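One protein chain is absent from this view; the other protein chains keep their places.
Up next, subunit A:
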Amino acid sequence: MSFLTVVSIAAGIMFGIGGLAAVARIIRGPSILDRALATDVLLAIAMCALGAEMAINQHTDTLVILLVLAMFAVVGSISIARFMAKQDVS
């Protein structure tokens, strides 16, 4: 087993723990702000995992996806935060 194989297994486990924790917060989260925040974290973890896959397998096919996500990921959370009313507690 080469060095990068070990790294990819360890990184996969850590990305998986982070993603599962974010999904747990999306399910449980007491307010809609917690859910928007956890969705952002899940997106960031997905971007990091895409980049890690690119670096390990030595290609740059999904770099454009990272660019589009970095440009437009802001829309969802900002619209939730901006148009949230005081009575929307969950």
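Going forward, a contact is a pair of C-beta atoms (placed from the backbone, for glycine too) under 8 Å apart; a residue touches a chain by one contact, two chains touch by 3 or more; residues count from 1.
Just so we're on the same page, contacts and distances are computed from a predicted model.
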{"item": "Name of the absent chain as recorded in UniProt (options \"Pyruvate ferredoxin/flavodoxin oxidoreductase, beta subunit\", \"Glutamate synthase (NADPH), homotetrameric\", \"Monovalent cation/H(+) antiporter subunit G\" or \"Oligopeptide transport system permease protein OppC\")", "value": "\"Monovalent cation/H(+) antiporter subunit G\""}
{"item": "Subunit A residues that touch the omitted chain in the full complex", "value": "2-4, 7-8, 10-12, 14-15, 17-22, 24-25, 31, 33-34, 36-38, 40-41, 44-45, 47-49, 51-52, 54-56, 58-60, 63-64, 66-67, 70-71, 73-74, 77-78, 81-82, 84, 86, 88-89"}
